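For this depiction, one protein chain was excluded, whereas all remaining protein chains were kept in their positions.
Order of writing sets the labels: A, B, C, D, E and F. Residues in every chain begin at 1.
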Amino acid sequence: MKVQPLDDRVLVKPSKAEERSVGGIILPDTVKEAPQEGTVIAVGTDEELKNLVSEGDQVLFSKFGGSEVKIDGDTYVILSRSDILGKVIA
Amino acid sequence: MKVQPLDDRVLVKPSKAEERSVGGIILPDTVKEAPQEGTVIAVGTDEELKNLVSEGDQVLFSKFGGSEVKIDGDTYVILSRSDILGKVIA
Amino acid sequence: MKVQPLDDRVLVKPSKAEERSVGGIILPDTVKEAPQEGTVIAVGTDEELKNLVSEGDQVLFSKFGGSEVKIDGDTYVILSRSDILGKVIA
Amino acid sequence: MKVQPLDDRVLVKPSKAEERSVGGIILPDTVKEAPQEGTVIAVGTDEELKNLVSEGDQVLFSKFGGSEVKIDGDTYVILSRSDILGKVIA
Amino acid sequence: MKVQPLDDRVLVKPSKAEERSVGGIILPDTVKEAPQEGTVIAVGTDEELKNLVSEGDQVLFSKFGGSEVKIDGDTYVILSRSDILGKVIA
Amino acid sequence: MKVQPLDDRVLVKPSKAEERSVGGIILPDTVKEAPQEGTVIAVGTDEELKNLVSEGDQVLFSKFGGSEVKIDGDTYVILSRSDILGKVIA
Partner (left out) sequence: MKVQPLDDRVLVKPSKAEERSVGGIILPDTVKEAPQEGTVIAVGTDEELKNLVSEGDQVLFSKFGGSEVKIDGDTYVILSRSDILGKVIA
């Protein structure tokens, strides 16, 4: 079973801590947010978005925002384009 | 009796828990919202929206937002396009 | 005496409880809002709006928002287009 | 002495209670706002606005918003276009 | 010494109470704001604004908003276009 | 060492109190803000902004907003275009 995100949304499978290539930390003297890492599973219907991210991309995304959903027992997040900070390039 | 949504709104019949193909959970360590699932009953008058969702589509939508309405004894929600996160594809 | 709404506003006569074709309920476990039902009496000057709703249409509208006004002893609401959720089709 | 409103503003002389053609009430079980009635004295410089309201029009306007001003001993309000709900047609 | 306002700002010399042609009052049963009166000293660089107000115009402006500045011992306000409600025409 | 502001920002050296040509005061009965005075050191990359302010211009700016930065021991502010109220013309 699959989920096709609408508009500028992206379905992402968050990486487990031990699979992450990028580490996120919160420095004690700042209010900055540490992003989370995950793999793009499906890209929304927005044409511009399709030029930016593709299925299989490893992305950093804002830990806040997005909706969690469980598909076939696994947990995913549906994010908006503005929640995606960048791609991890091996 | 039928309801025709205006503009970019969609009339959706929420799925009962036992009919849902997608499970929504709230992980204890996050603030993320779990979406709800339902079937599109009628699509608004907005042309762009009609290219995105159709009657009979199974959709995931934001649990907050939208208006509940009872038609012929059944409960429906009238959602805005931005409340719809994605379509469930069998 | 008549009132002609300006711009994208609509003058609506709210239906009495016993005349409503659509029932609105607030489910105890949600924050969703139940819309109200009424009859369109006059449509604003906005051309796009005139293609969407017409005098005599039965509409569902957001219970919050709009201004109440008494004309010749009857109570009406003046709503904005965004307060109208859909039309009731017999 | 006269005041010419700028942009999309309208100078309105509020009607006294006994001159009002439209009654505004606040129903005890709603949060809806009752509009006020008045006569348009001068229309702003905005061309689109001039097609909508004219000097002498009887208008309903939002009771909140606008600035009160006293000219030659009489009280007026300077309203924005969005404060005007509709015109009263005799 | 002179001040040339930027963009859609206007430099205005507020009228003293005894010089005002328009009286502003706050009625006890409203939340409406009474505007202040003044003379336009310099108009900003915005072309559209120059068609609306000119040096020497007597204007009504919102009492809140704007920045006060003392030039050669006199007090002025630097207002945005949206703070100007209308012109007083003798 | 120099700082080149980005977009519509301006680098300004605030004037010392004794160098100011324009005095700012807060009248006790108002909430109006008194602007600060300074000299433009560098103009951002925005083309429209370059037509409005130039290096060496004496400007009035909103005391709130902007970021302070110390360059070679002197204190400067980096302002956005909307923080600049006007130019002081000798």
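The rule we apply is simple: contacts are C-beta pairs under 8 Å (C-beta built on N, C-alpha and C of every residue); 3 or more make two chains touch, one makes a residue touch a chain.
Small disclaimer: the values here were computed from a predicted structure and weren't measured.
Trainee: In the full complex, which bits of chain F touch the chain not displayed? Write them out.
Mentor: These residues of chain F touch the chain that is not shown: 1-7, 9, 11, 42, 44-45, 63-64, 66-71, 73, 75, 77-78.
Trainee: When the complex is taken as a whole, what residues of chain A touch the one chain not shown?
Mentor: Chain A touches the missing chain through residues 21-27, 30-35, 52-53, 59-60, 62, 81, 84-90.
FYI, only the chains that are shown with their structure count from here on.
Trainee: On Cα atoms, by how many degrees is chain A rotated relative to chain C, nearest 5?
Mentor: To map chain A onto chain C, rotate by about 105 degrees.
Trainee: Counting shared numbers against all numbers at the contact of chain C and chain D, is it over half, same, or under half, different?
Mentor: different
Trainee: Relative to chain C, which chain has the most distant C-alpha mean position?
Mentor: Computed centres place F farthest from chain C.
Trainee: On a C-alpha centroid basis, what's the spacing between chain B and chain C, in Å?
Mentor: 23
Trainee: With chain centres defined as C-alpha means, what is the inter-centre distance between chain C and chain F in Å?
Mentor: Spacing between the chain centres: roughly 51 Å.
Trainee: Which residues belonging to chain F are in contact with no fewer than two other chains?
Mentor: none
Trainee: Counting only chain pairs that touch, give me the topology of the graph as line, ring, star, complete or other.
Mentor: It is a line, because the chains touch in a row without closing up.
Trainee: State which pairs of chains touch, listing all of them.
Mentor: A-B, B-C, C-D, D-E, E-F
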